[in-house]
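Worksheet: one structure, shown below.
Only one protein chain is missing from this complex, and each of the others stays in its spot.
This part shows subunit A:
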Amino acid sequence: MSAREVILARIRSSLTDVPVGVAPERDVPVAWKYAQAVDVGDVLGSFAQRVADYKATVVRCAASEVPDEIAKALTTLGVRSVVVPTGLEESWKDAVTKAGAHVVVDSEEHRLSHKELNDTGAVLTAAAVGAAQTGTIVLDHSADQGRRALSLVPDVHVCIVRADQVVSGVPEAVARLKASVQAGQPLTWISGPSATSDIELSRVEGVHGPRTLYVIIAE
């Protein structure tokens, strides 16, 4: 017998107390209402507040002001080169050039090597969902967010979240993301910049991911 068959047989012989043929949902019902909104009051306000709690920079602005805010962010952070995914809004890409930084596009034809990514100052992406209660941003790596390595290797992540992408909490976020997962897309949930508390539990921002997270909320 293969290991697979042995393990399955062991499981079945361990579960003789479980009635045969009863659907799992009937056997053990779960009294939980999924995908409910949670009470956070002002959703956008809480989102901004909670993201800032993680020591990320948060800026709220009108959608039309996003390019200006991008330029401001790059100047403040002193970033010289920025990697962008192919599907990013053109006006946002242009903002990088206007700020005097160099744009590097990561495309199917030209995938940046790990080293090239490592040598780039920042990454600029959109997002898929924001969750207010926990201050979480989720990327589903659609064309305006790029593959996973983009938002990981450069030291600065400038992320633009649209107001209509922000939901109250994790339950609503999970519900919104389901279609992406079913389509086979990976997800990256981000709550603040990379952090460790491994040395005497003192929190240090930035071990391996971006040490700076700069969030622009477009309203």
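Operating definition for what follows: a contact is a pair of C-beta atoms (placed from the backbone, for glycine too) under 8 Å apart; a residue touches a chain by one contact, two chains touch by 3 or more; residues count from 1.
Here is the rule we go by: contacts and distances are computed from a predicted model.
S.K.: Please identify the absent chain by the protein name in its UniProt record; candidates are "Carbohydrate ABC transporter permease", "L-lactate dehydrogenase complex protein LldF", "Transketolase" or "Aminomethyltransferase".
M.R.: "L-lactate dehydrogenase complex protein LldF"
S.K.: Spell out, residue by residue, where the missing chain touches subunit A.
M.R.: Per the touch rule, subunit A residues meeting the hidden chain are 2-4, 6-8, 10-15, 17-18, 24-25, 27-32, 34-35, 50, 54, 108, 111, 114-115, 118, 131, 133-136, 141, 147-149, 152-153, 170-171, 173-175, 178, 181-182, 184-202, 204, 206-210.
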